[in-house]
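Missing here is one protein chain; the remaining ones are kept as they sit in the complex.
Showing chain A:
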Amino acid sequence: HTNFWKSNNKSDNEEQGGHGEQRSSPARLSFGKKQLPPIPKNAAPITKPASTGTPTQSANGTHASYGPFYLEYSLLAEFTLVIKQKLPGIYVQPSYKSALMWFGVIFIRHGLYQDGVFKFTVYIPDNYPDGECPKLVFDIPVFHPLVDPVSGELDVRRAFTKWRRNHNHIWQVLMYARTIFYKINTTEPLNPEAAVLYEKDVHLFKSKVVDSVKLCNSHLFDQPKIDDPYAISFSPWNPAVHEEAKERMFTYKRRPEDHHKGTQVSGLSWVKPGSTQPFSKDDGSPQS
């Protein structure tokens, strides 16, 4: 058994442990060189009706009504972490209908599954972050030892034997989903056929993978499986639509929402990097 997200922190006091740097994406280092365009961020993670959302123990029940905010913000915070991770080749977007369902797509750029474009959906339990680990289901069951050949569900739980708030994050699930395509694991498979083939007849395995990738890619332009305004859908390149969108993605510079140019002197700093002394930077206009 491999526990993908080993935690060195034995402290079970969930509030006191941070996400330590030793866990910060071991896999990321090996792929991190490619700078990706920013993940499209048009998603507003949204909660299910308020009834579902009382994640925190409101001991006295007096501020239970803040519950929806907590759940919504927790998921928004998770999404923010995903963005900060800049995961290579992975794009996600929470659905319009529920912040507990995220649509995603993963691009495999080399290895056995090269050129694979796999759409998936992440289902987050509604008692997040105190419940089980999120589920990740591929739209089309990819031929892979850890992917259920019928439902398309990835065996996430093997990597997160117990979902621990503060230690486990959704970006790790996404990262894990990517890793399986580069490092094949055949123990306790959900798809025994794939596992056996990989062990016994890797050539046949490879050709099955190629077929599976082809199959997936041939359905790329299909309507999204789940009808949702924020579902990820692909269409053939249409310059009239895509050129402009691409342009905007590349030129976009984020500013504060109510930022008026020139209204405020800002970014004031005369501290020399590496120093903690005020006015240590020589800005070329010397004063005696």
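Quick note on the criterion: a residue touches a chain if its C-beta (ideal position, glycine included) is under 8 Å from a C-beta of that chain, and two chains touch if they have at least 3 such contacts; residues count from 1.
Going forward, contacts and distances are computed from a predicted model.
According to UniProt, the chain absent from the figure is "FHF complex subunit HOOK-interacting protein 1B", selected among "Protein Asterix", "Fibroblast growth factor (acidic) intracellular binding protein b", "Protein AUXIN SIGNALING F-BOX 2" or "FHF complex subunit HOOK-interacting protein 1B".
When the omitted chain is restored, the residue from A:Pro88, A:Gly104, A:Pro129 or A:Pro189 that touches it is A:Pro129. Only one of the listed residues, A:Gly131, A:Pro192 or A:Pro278, touches the absent chain: A:Pro278. Per the touch definition above, the residue from A:Phe79, A:Phe118, A:Trp163 or A:Phe205 contacting the chain not shown is A:Phe79. Residues of chain A that touch the chain left out of the display are 15-21, 40-50, 55-56, 58-60, 62-63, 65-66, 68-70, 72-74, 76-80, 83-84, 96-99, 129, 165-166, 229, 245, 248-249, 252-259, 263-276, 278-279, 281, 285-288.
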